[in-house]
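With one protein chain held back, the other chains of the complex are shown just where they sit.
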Amino acid sequence: MNDSKNELTPSKPPFWNNPKYRALVFQVVLISIVAYFLFSVIQNTLGNMEARGISTGFAFLSETSGFDILQKLIPYSSESTYGDTFVVGLLNTLLISALGIVFATILGFIVGIARLSNNWLIAKIALVYIEIFRNIPLLIQMLFWYLVVLRAMPSARDSFSLFDSFFLNVRGLYLPAPVLGDGFLYTSIALIIALVAVFVLKRWAKHRQEKTGKAFPTVWVSLGLLILFPLFVFLMSGAPLSWEIPELKGFNFQGGITLIPELFALLLAISIYTATFIAEIVRSGIEAVNHGQTEAALSVGLNRSQTLRLVVIPQAMRVIIPPMTSQYLNLAKNSSLATAIGYPDIVSVFMGTTLNQTGQAVEIIAMTMAVYLVLSLTISLFMNWYNAKMSLVER
Amino acid sequence: MYVTDHILPALPAPSDSKGVLHWLKTNLFSSPINIVLTLLGLLLVYKILPPIIDWVFINATWTADNSAECKGEEKGACWAFISNRFGQVMYGFYPPEQFWRPNLAGILLILLTIPLFFEKTPKKVILGGFVLVVFPFIAFVLIHGGYFGLSTIETDKWGGLMLTLIISFVGILCALPLGIILALGRRSNMPIVKSICVIFIEFWRGVPLITVLFMSSVMLPLFFSGGTDFDKLARAMIGIILFQSAYVAEVVRGGLQAIPKGQYEAAVAMGLSYWKSMFLIILPQALKLVIPGLVNTFIALFKDTTLVLTIGLFDLLAIVENVLGSDSAWLGFHTEGLVFAAFVFWMFCFAMSRYSMSLERKLHTGHTH
Partner (left out) sequence: MNQTNKNTEQPYAIEMINLNKWYGDFHVLKDINLKVKHGERIVICGPSGSGKSTVIRCINHLEEHQQGQIMVNGKEITGDIKQLEQLRTDVGMCFQHFNLFPHLSILDNLTLAPIWVRKIPKAEAEATAMKYLKRVKIPDQANKYPGQLSGGQQQRVAIARSLCMNPKIMLFDEPTSALDPEMISEVLDVMIELANEGGMTMVCVTHEMGFAKQVADRVIFMDAGQIIEENTPTEFFDNPQSERTQLFLSQIIAH
């Protein structure tokens, strides 16, 4: 026994034929080539920029921009710096992305479910909608809404109006703005209390159902709580809310909230376009749930709505959410087309105007791309986390 | 006990379970909600469809010498606006007496591609290879000229639908090999190769095409020594190819993942080296699987080519929008221009998406035996 103790190890091939060494050499060569390429690009760029007299560095961010922006979510004027321009553009990009995601999701779900309707006409209308808008470039649709539809709107004097407080004309959509009075704080507090109460109620109802089996109409009671309680407090505190209604002064409307036509056109185009993709995702997600699941749920006695709620939707959502997030990402990236119609997003005001004025292409393009990369990374991290959490356990 | 050897004849379904009335009842009027939905749907169709048909066909002006003939009450679309400038819409600023050159290239491409769609064509691989590798050079010589006594026509004269097609075809053609290499790299066991490919792919997939186009048109000249100011179209093409290759890589990777592990093992067991097993065994199978995915990527690229108008190239959209739209003799026909461009893009994309769907169906049936 002791004699055979010297262990047998497999003998190794000569190193030039050893796949491990080959791989190592290959990788070292590859990384040297990439490094050399990057190095020469950086060298050339610095040299070229010097030759053209373009300054480098991020000092320009604190210089005065000298131009105003059509739509800003933070105070901004031509006195502001390029750094502010960046922030205003970024916020505008985030605004249109957020609005687009909300509307595209709502529309997409409606159309996707309509596609599966047992009503032939409704299903066909949904299909035609999808096939038309999915196959036309977004940029054309955007230009169509902006140049054709919104340009055809009447002038400020002949605006379309609803209840004399909403106005639509060639300059945009005007909405009443809420003006909060002194006592509104109480209503806000009431709303928060209602939210907490709903949360507590949900937990209690679940607990009670587990204990006694009795279901509690949580949805209706919560809705009532959320609406009635703050409303009661609101009225008790003397209804401290008024509306600032836009008014026609001279050639234009003053006051209220203004949605500029660029935002409106972009929002229309991007929601309608993205909704076609979301609709197809929703449809295939629901279709991906095997029909046997519905049959099994029905045959253990669940009714139609319970079958949908407890069996079909939870399974469909697993299929729907990953491609949906990548559509959201696409939407955010597509919002950069805003440039073409002059909506002041980050590409338009920063990569466009600021780049033209300062000429600092490298810094500006890098910053703009970084914004989108951070956005993509965040979303794909979320997706990985979600997939890991929700993946079905398999043998 | 019960026995019968008498097989009953199959009877037609009762009349209330088939026929037009039954169809209407089950598909349109099966419940109160459905009745309401059907009526709303009919109303929607009635509100939308007739005005569109009136505008596009019935009240449209098809031929006119000047814009005055198109204007007036009750007048619909002015297609004369497009037909009078059809040359520009198709070819941009390409000299009209040379239109035969792109035409010839186009006809050649169609003649070469048609046989590829038939199952029985012999030597499909060689023909396909010819279209992918040799044809682009023939087309370039024809359209750009400079050889064989053809006059040189610079790329800044190219435009219209021709440019749209050139950008998208060249884009996918060059992105394909690059994408395949990236996909193989991403699945490699070598950590450095893998991370370089991952970073490359995720970078291009993370940024919008418009920023890529800006970058290639503004920054690319800075990257090379001496500040070479090369062709605007070539600059845009480089950006588009890099961008597109990342998307191709992800589609191809999906195909590589779908190939069962046994195929890799079998290839190695036969004594094939890595590259041989990839090119002889794995890629032919994987690429066949991903053709529908590649067609979809191509559709996306085709729609995205419209973005080149932001860097001053004159593709189909830019011609109808920026060139024809600002022509003082024909002002005010934005709608016609956009609708026409939309229609052309729609036709191409719709046809391609149907093609990819039918391929997918064929693949599915092929795999379940």
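Every chain is named by a letter (A and B) in the order it is written, and numbering of its residues begins at 1.
In the analysis below, contacts are C-beta pairs under 8 Å (C-beta built on N, C-alpha and C of every residue); 3 or more make two chains touch, one makes a residue touch a chain.
Since the model is a prediction, treat every value here as computed from it, not as a measurement.
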Which of A:S77, A:S188 or A:Q306 contacts the chain that the document leaves out: A:Q306
Candidates A:T56, A:S188, A:S242 or A:N290 - the one touching the absent chain: A:N290
Contact with the hidden chain (one of A:Q209, A:S242 or A:N356): A:Q209
Subunit A residues that touch the omitted chain in the full complex: 209-215, 290, 292-293, 295-304, 306, 310-311, 314-315, 318, 392-395
Where the missing chain touches subunit B, by residue: 1-5, 7-8, 10-14, 17-18
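Just so it is clear, only the chains that are shown with their structure count from here on.
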Geometric centre distance via CA averages, subunit B-subunit A, whole Å: 26
Subunit A residues touching subunit B - in the complex, by the definition given at the top: 23, 26-27, 30-31, 34, 40-41, 44-45, 47-49, 51-52, 117-122, 125, 131-132, 134-141, 143-144, 147-148, 151, 333-334, 336-337, 339-340, 347, 351, 355, 361-362, 365, 368-369, 372-373, 375-377, 380
Subunit A contact footprint on subunit B (complex, rising order): 26-28, 30, 34, 37-38, 41-42, 44-45, 189-193, 196, 202-203, 205-211, 214-215, 218-219, 221-225, 227, 299, 303-304, 306-307, 309-310, 317, 321, 334-335, 338-339, 341-342, 345-346, 349-350, 353
